[in-house]
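Removed: one protein chain of the complex. Kept in place: all other protein chains.
Entry: chain A
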Amino acid sequence: MESLIFYLLSAVTLISAVFVVFLRRPMHNVLSMIVVMIGLAGLFILLNAEFIGMVQLVVYAGAVMVLFLFVIMLLNLDQIRLPIDPREGRTWIGVGTALALLLVLFPILRAVIPSGTSAPETGQTMSNTQIIARELFTTYLLPFEIASVLLLAAIVGTVILAKKRS
């Protein structure tokens, strides 16, 4: 049952990922991307990582992709069709490179990551989300706080780049 769900989710994710690349209307690309994100969230939940799964849904499928949609609608990009022509040589070079990379990476990862191992037992009776929360605010307090400096730097940076100079 679990493997059936796994293959189903993987198939949906992969097919939508192909759509992201090959569909010619920006709106369709973004919608396919949302399906990819939902598929990934499902895979994470299947791995008992429900927190990451939910974050994937809320942040990527929710916030980031909605931002993409806004930009497309505001700039009226939906009328444009992306000039991706499968008959063009460039496309096939890209596909060829991607396949070559897959052929190189897959055997390596296959050989390197031991199969059949499951995630280490936490030995806790708490849920995944509770454990992450506890670790984040005790052991990993410092990186959590540094991340706030990081985000502040990112906000300042965005404002600088977007600001109009007279």
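Methods note: contacts are C-beta pairs under 8 Å (C-beta built on N, C-alpha and C of every residue); 3 or more make two chains touch, one makes a residue touch a chain; residues count from 1.
Operating definition for what follows: contacts and distances are computed from a predicted model.
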Which of "Sorbitol/mannitol transport system permease protein", "Xanthine dehydrogenase, molybdenum binding subunit apoprotein", "NADH-quinone oxidoreductase subunit N" or "Nitrogen fixation protein NifU" matches, in UniProt, the chain that is not displayed:
"NADH-quinone oxidoreductase subunit N"
Would you write out the residues of chain A that touch the absent chain, in ascending order?
108, 111-114, 120, 134, 137-143, 146-147, 149-150, 152-154, 156-161, 165
